[in-house]
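Input: one structure, supplied below.
A single protein chain has been omitted from the complex, and every remaining protein chain is retained in its original position.
Chain nomenclature is as follows: A, B and C, assigned in order of appearance, with residue numbering initiated at 1 for each chain independently.
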Amino acid sequence: MTNTQVTLLQIDNYGPWTVTPEPRREADLQTLQSRLYADVSQFVGNRDGYVFFTRFDNMIAVTNGLSREDHALLQESIGNRYPVTVSLGVATGTTPVQALSDATALIQEAGSAQDKNRRECLEGRTIDDAHRTGEDVQIAHFDVIDATGEYTDELNAFDTFIEIEQGYASLMRHMRRAHESLAFFVGGDNVIVVCPDLDEAQYEEAIYHVQEDVDVELQVGAGRGRSAHEAGIAAKHALEDCRADGTRIELGW
Amino acid sequence: MTNTQVTLLQIDNYGPWTVTPEPRREADLQTLQSRLYADVSQFVGNRDGYVFFTRFDNMIAVTNGLSREDHALLQESIGNRYPVTVSLGVATGTTPVQALSDATALIQEAGSAQDKNRRECLEGRTIDDAHRTGEDVQIAHFDVIDATGEYTDELNAFDTFIEIEQGYASLMRHMRRAHESLAFFVGGDNVIVVCPDLDEAQYEEAIYHVQEDVDVELQVGAGRGRSAHEAGIAAKHALEDCRADGTRIELGW
Amino acid sequence: MTNTQVTLLQIDNYGPWTVTPEPRREADLQTLQSRLYADVSQFVGNRDGYVFFTRFDNMIAVTNGLSREDHALLQESIGNRYPVTVSLGVATGTTPVQALSDATALIQEAGSAQDKNRRECLEGRTIDDAHRTGEDVQIAHFDVIDATGEYTDELNAFDTFIEIEQGYASLMRHMRRAHESLAFFVGGDNVIVVCPDLDEAQYEEAIYHVQEDVDVELQVGAGRGRSAHEAGIAAKHALEDCRADGTRIELGW
Partner (left out) sequence: MTNTQVTLLQIDNYGPWTVTPEPRREADLQTLQSRLYADVSQFVGNRDGYVFFTRFDNMIAVTNGLSREDHALLQESIGNRYPVTVSLGVATGTTPVQALSDATALIQEAGSAQDKNRRECLEGRTIDDAHRTGEDVQIAHFDVIDATGEYTDELNAFDTFIEIEQGYASLMRHMRRAHESLAFFVGGDNVIVVCPDLDEAQYEEAIYHVQEDVDVELQVGAGRGRSAHEAGIAAKHALEDCRADGTRIELGW
């Protein structure tokens, strides 16, 4: 049974900062946001977690393997190197959405995202190493079947992008409502989903839902592990099996 | 009348590279993609252009002000510092979608995105400085009215994200089909749209379309300029007027 | 008694890479080198180690607290994100110079720095967590007394730089020969030295040696710890005592 540890990272008072004293150059905001995300990806990823850029001022991470001290260090390091600070909420749950809801509530209780007095909150609990198992995290890695042949080499780059976005928007809604899962577009034609215990039938349902809804054909590899990296790399290998064998769904366990 | 110069940047043979010889750590791919985007944002942004991360392996930029030599230098610098290379297609058009279509075609004609022999193509034409005007670029900057109060401080972070994504997906389809415009989510609750000559009625139509379609309330500031930065900073200031005055649409000209 | 774990990181075949097929833009090489160093600094620093840029293609780190698996992960992550790869040698010794010599020999035995077949070697042994103590690392943090008043606000920036460099060159030679220590310039007017067990008399000797040799006045704070960070932060606090009290030497134990 999954036991997902989810961390919400929220930049403190970011909206006001971007327009004070004047609106800042957009290219600089994009650079700041992307590099902050890249740094969090290295920190969390080097401890076998995954973080998703989400809205950039709010990032969602699967942090099984990171302790409270790790979270404090990440927060301190960002505060030393960026013109902004971040607040962190960590929680675990029977489903990823449950954990994420609790993590969000921890930060909301500390103060508004635009409360200029709320700075560098760190709330929540991490899973003791002794209580971790190889089934704590389930990751599903979806991609669009032959995106290059069907879209990238055929349509203009924005129309290709629209197709991928529509596929993602459909999958994200379905996985959240039907399966309490968190789905994130990660570039190219790839979507990574953080799931509770799902089986082949439920992945099949998801694929056909998206095909019916927006006419985008997906395939999926899924994996389990002690950490997001362990589950995710198993999912990537399973997806390679889909590509090699022409199957729509492959489970790495 | 607008004369948008659009550049499509596409990483060469990226899909195969990410899984050769084995699938690579996801956190490292995210770091690479984000930092590549950040570098392109600095290079293009420092010449008053805008670039949008789009799908990360394919990025769309508004490059009025960048010459062909600038494009060649960007390509060379990336080749010197990353384990991947990029191909670039540049075109101008009566509408942003038209320019982007032509830019895409230039790269597609040079070879598939997964053609291992296609490396560092540079095709297309830039606008002569002598032919540039203060109306070449029109940028519209949309955001969700009181996103912090309505969503961020109220819902869990993923449900807030779903609302923002649905609003974006609806706006992006509408602006592309009805107005040959390119819309990009840029973080937080912000969407930047690259437009041809649109007027207040057309922005009003867009806002009410999204409200009817997915029940997300947007406001918008628009600006014009010689470059994306010039148009975009005018749009940001116009959006500040919306926030200050409680209006839904403000034009910076 | 100190037990310093030292890692030598050496970029594989870097010299030839920088000029193949043609010499590469210097600004790009500088960017690559600095960002690679910054990434290693984050990775090592987040595990409470210190890494010094040294010659950029060869970096020396104090890695008490990093396991062999940590070293392998660092190497893999760099290989995923840079156009170069690195080899690593790790050793421990009764003195920092002894450990660094052994670490160097491990890499030299694997192959030349310009051997195009030597890639991503990882050799050596790390200290078991069970055998670590709070006296494993001794760090001394030197700076120039009132560098701002004496030099920065008075001389041209290059003449100030020459003074700092001469001070550093003198200290580095003395500390290596007299005390088997490794001294590194870390920016501003600061030099961080990795030492074996030294006492106040030996630090006094070092300060007066440099004053006699090149007429540069130094002060120093020293600290001990389980890791470079622990020893180093104690040294920084001791140096603050020098600044507050006007003393030349302060020991943090």
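Definition applied: a residue touches a chain if its C-beta (ideal position, glycine included) is under 8 Å from a C-beta of that chain, and two chains touch if they have at least 3 such contacts.
Please read all numbers here as calculations on a predicted model, not as lab measurements.
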(request) Check the options C:V44, C:C121 or C:A140 and report the residue that touches the missing chain. (result) C:V44
(request) Kindly state which of the options C:N80, C:S101, C:T133 or C:Q211 is in contact with the chain not pictured. (result) C:S101
(request) Considering the whole complex rather than only what is displayed, give the residues of chain C touching the chain that is not shown. (result) 8, 10, 14-15, 19, 23, 25-31, 33-35, 37-38, 41-42, 44-46, 49-51, 53-58, 60, 97, 100-101, 103-105, 108, 112-114, 148, 152-162, 164-166, 168-169, 172-173, 176, 182, 186-189, 192, 229, 232-233, 236-237, 240
(request) Kindly note down the residues of chain B that lie in touch with the hidden chain. (result) 39, 42-43, 45-46, 73, 77
(message) Applying the definition given at the start, please give the residues of chain A touching the unseen chain.
(response) 24-25, 28-29, 31-32, 35, 76-77, 80-83
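Basically, only the chains that are shown with their structure count from here on.
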(message) Could you work out how far the Cα centre of chain B sits from that of chain C, in whole Å?
(response) 43
(message) On a C-alpha centroid basis, what's the spacing between chain A and chain B, in Å?
(response) 22
(message) Centroid from C-alpha atoms only, then distance chain A to chain C, rounded to Å. What do you get?
(response) 36
(request) Two or more other chains in contact with one residue: find those residues in chain A. (result) 42, 45-46
